[in-house]
Each structure stands twice: as structure tokens, then as C-alpha cells.
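Of the protein chains in this complex, one is absent; all others appear in place.
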Amino acid sequence: MVSGKRWLSMLFVLFVLTAGRVLDPLTPSTVFGGSIVGSRHDLKSDWEKGSVLMKESLNNYGEVCVYCHTPHGGDESLGPLWNRDYTPASFNVYTSPTMDTTAAGIPGAVSLACLSCHDGTIAVDSIINAPGSGPNLTGPWYGQGAATYHFAMKEGANACGECHVGSPAHDARHTYLTTDLSDDHPISMPYPSPSEDPQFNTPPDAMKGWGGASPGDVKLYAGKVECPSCHNVHDPDVVPFLRKANTGSALCYTCHIK
Amino acid sequence: MKRALLVLTAVLLSVGVAYAAEDVRNTKHNLSSTGSLSPYLTTTTDEVCVFCHTPHFASIAEAPLWNRTEPTGPYNMYSSATIDMTIAGSPQGVSLACLSCHDGTVAFDSLVNEPGSGLDTIGTWSWNNNGNIMTSSTSPSAMIGTDLTNDHPISITYDTTKDPQFRAPVNNRIAVNGTNVTLPLYGSNKDQVECGSCHNPHEKDVATFLRVANTGSQLCLACHIK
Partner (left out) sequence: MRPLIISMVVAALVPLFAAAAGAGVVNTVHNLSTTGPGAIKATEEAEICIFCHVPHNANPAVPLWNHDMSGAAYTMYDSEYLKRAGYPTPSELGAAPAEPGFVSRLCLSCHDGTVAVGALYIVRGTILGDSIIAMTGVEPTGEMPATAAGYIGTDLTRHHPVGIKYDSSIAVTFGSAGSGVNPRPIELHASPAAPLKVYAYATGNYVECASCHDAHVENEKFLRVTTGANLAAKIDTTCNSCHSKIDWNGSIHSTSTASYTDSNVLDTFGTGAVASLACMNCHRTHRGGGVPYLLRQPEENTCFQGAAGSAAGGPCHGTGAAGGGKDIETVITRTYSHPTTGISGVHTNLDVLYPEGGTPPGSKGLVWDTSKHAECVDCHNPHRAAQGTHAPSGQWYPSLPAATTNTVSNALKGVTGVEPEWPSAGIQPVNFTTLESASKEYQICLKCHSYYALGVASDGVTSYPTLSDPTINFTDQAWEFNPNNLSVHPVVVTLNSQTGSYAPQALTSSQLSPPWTAPGNQTMYCSDCHGAENETTQDPKGPHGSSYEFMLKGTGRYWPTKPDGSLWLLNTTDASDPDLFCRNCHPIYDGSWKNNVHSQQGGMGGGGGGGGGMGRHRNRPCVNCHVAVPHGSRRSRLIGYASDPSPYNYNGNSLKPVGFAKASGPFNYDDRNCSFPMGVCHGPQTPPPGGYDP
């Protein structure tokens, strides 16, 4: 039984070994792409780069992966070794008269993982297992004191959106998906077969899509479209965390015949 | 050889009227640097879908993941003494999406999420001489404007009980006789005629983006019993 901290250390080593970029996380990779380290998904890095107010807004756990993952005691119903203290909200899902398939009323686990931050219902630092041994939600935190506030991704006061409106910090409002997903690309719906909707390309693998083992192309999850079908949460190289460049809308055209 | 051609003809006739050919990249609706057919072209991005669609924070309800600033009109709706069905007071979702370019009030680059990480990441776009907004001088026929009184009614509730001179929809769609094309109705009750009922903005082969060529006015006659 390794502690969460030690597990994370091992993972960190793995990144270093495979990408060799830990010291220069912003340099694009030629193999698997960039690293989460130093990206906007690296909340530790965000905290460290942030303003005084930023440091008051979320806990710095001193680790990168811990904001999402834990080696033990995670909630697998939400995602792989998922460490976020999250009870899915009720979502308003996308519907369209032009759609021939139907989005699930509750997003699938793979997408819920993303939504555990991006729906704005819980603080970005609301995790199950803090660094150290087991649940530790009261601090003191690794290397630092507890933040005064615990901001969630949403607009307005006492939320990330208090600052992230373009000034003083970059505008992050477009990443606050909220629980209203009706204005977002549908997720968690089966990828349509040609008979269901001939205006979709047929993936090479009906269950896994185009990406297969590679993170560099569109993936399906058990034959369904989920947030990570397009996004690679760990790779910031193709803004915004896309699996591949959308040159000529290539990402869109992977699926859509339009 | 002649026989083979005949067979081929037969096949084409039976399936050639099947699904319209969609590839928006090869249409006037490709405004990106990869486009060539539109009178309005930008050099700022090579993304095609982005002029209409975004995966997140879509703007116009009912329109599919719309990426364009919602136009505010106001619109003059079509009215006629001969109309028995009900026309909404303003264009609804799907049609409003089309009007977000075709009414000439919203610039092509007035998007919810610009290419890249979204929002206003680009600043000033670069367009060809025809500019970044639809004008009637450049597009005398495609420019709809906000005066819809001379355009086929949209956001009209398709109710054949009010006017028996219309064909009843089947499964909320209206079949184009002699083809396998069906025309969609929109709205929460799937009974609204919108721009998309006749047009497929991704269609590359049929003039004016119609869902099916209007030979013999078959598109008109799909609905109208005339």
C-alpha cells in the first residue's frame, strides 16, 4: 500500500521518463504531446503562478495529480481513481430536433469526471484524499496553509469567475460549462451508425473510435461520445486541450460529414 | 457498354436522389481561408465549422451548437391574406441561426468562441474586399435582411388542419415525393417550418443549399398541394 503522495511521485517519474519535459512543460512533445504539468489543468502550478487572491482561493496541495486522482479510496463511478468529492448534479442536457441519437440524461462517468470541476458545483480543490495519509480536509496542507476560500468554476463573486473575466486574469468563463449542457456539444450518446444517421463517418473501432491507444485522435468510450472524445485533459498543446489540431475543422470532420 | 450505362443510369436514378451530398467545405458557406466559393473569405482561420458551431456555450437555443452572436432584429415577419397557418412574431431558433449571417446585422466573425481556446482570441480578423458582413450589394439574392415579408414564411406552425392544401407530415417530416428526402420540421413540437426545412447549409451540390433539387418544383410540392 503506497500512500497517495508516493503514488503521485511515481506517476511524476513516469511523466519525466516518457516525456522528458518536466523541467520545460510548455515545450510541445513530439511523441505524445505536451504535459499537464504547468498547464491550466495543473492547479498547483496555477496556484504558484497566481496572484495573492489566487492563493486565497484554493488550496495548494503541492501535487499536480491529486486534484483529480488518488491511488486509493477514489470514486470509480466518476473516473479513474477519481479523487474529487463530487455528487453529480442534475443536468440540463443537449437536445436537438436535428439529432438522430439522444444524449444521456446523466452524462457518463468519463464525462462526469470533467464536470466535477467544470459544472461549477463544487470547489476546484474539493477532493477526497489530500496528500498525506487518507482523508485530510482540514489541513494543514503540504507546505502551505489552508486557503481562505474554496472557489468553484462559475461566474460571479466567491468563484473563479470573480477574477477570470479577461482582466485581471484570462477569461475562463467559457470553460464554466455549468449544469446546463444544452448549449454544449452532446455527450454520452452512442455514436450513430450509418443507418441511424448517414451523415457521420464510421470509426475504425466502433468502441474506441479513431484514437485507439493513441491520445492523438478522436476517441469513443464504449462506443459513446464523451468529453475526452475531443479533449485530452493532460495535453495542453492543442488549445483548448484538444486531441488534435482543428485545422480546416479537421477535428469536427473526423466525425461529421457536413 | 450501352447496357452497362443503362444499368448505371438505373442505379443512379434510384439512389442518386438519395441523401444530398454534404460537404460544407466546398460551398459558399466555407468562409475560411480554405474556402473559395464564398464572396466573403477570411485569411484569419482555416477552420470551417467555427463560423457557425461551437462545442460549448452555444448561443441560439434550438440551433445546433450555434457559435454566432444572436441577432436581435427586429424582424418584419411575412404575412398574407391567403395564409391560414400561424406565423410566430419573430424568427425562432433554427431560422434565427441562419439569420445570424443572412440578415446582414451580424458580422461573420462575431462569434461566441473564436478558433483556439475560445472567446475573443483573435482580435481583428482579416477579410477580403467584400468585408465581414453580408450586404445586398455583394449578395443580392442570399441577403435576406430583417424584412422577411418577401421571404417564404418561417417559424410558421405547420398545421394541415388549418389549411387542407398542405400535405400532412409523417413522423414530423414531410416527404419529397419521388425521392427519399424528407423535410424536417422544428421546434419543441416539431411542427415549425424553418429555413432548415428547405435548406441544408452543408449541401454542396444543389443550388441554393436546397435539401433536394427543385426540379419540377418537387420541393415546393412536397408541402403545398397545388
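The letters A and B name the chains in turn, as written, and every chain counts its residues from 1.
In the analysis below, a contact is a pair of C-beta atoms (placed from the backbone, for glycine too) under 8 Å apart; a residue touches a chain by one contact, two chains touch by 3 or more.
Bear in mind that the values here come from a model prediction, so they are computed numbers and not experimental data.
**Q** Which of the displayed chains are touched by the chain that has been omitted?
**A** B
**Q** Looking beyond the chains shown, say which of B:Ser80, B:Thr124 or B:Thr161 touches the absent one.
**A** Residue touching the absent chain, from the options given: B:Ser80.
**Q** Can you tell me which of B:Thr72, B:Ser126, B:Asn189 or B:Thr215 touches the chain that was removed from the display?
**A** If we include the chain that is not displayed, B:Thr215 is the one touching it.
**Q** Extract the touching residues of chain B with respect to the undisplayed chain.
**A** 3, 6-7, 9-11, 13-14, 17, 78-82, 140-144, 149-152, 165, 176-179, 198, 207-208, 214-218, 220-221, 224-226
By our rule, only the chains that are shown with their structure count from here on.
**Q** Please compute the C-alpha centroid of chain A, do the same for chain B, then give the distance between them in whole Å.
**A** Once rounded, the distance between the two centres reads 35 Å.
**Q** What part of chain A is in contact with chain B in the complex they form?
**A** 94, 96-99, 166, 171, 173-175, 177, 182-185, 198-199, 230, 239-240, 246-249, 252-253, 256-258
**Q** Could you please specify the touching residues of chain B with respect to chain A in the complex?
**A** 19, 22-25, 32, 34, 46-50, 53, 55-59, 61-62, 64-65, 94, 112-113, 115-119, 172, 184-187, 190, 196, 202
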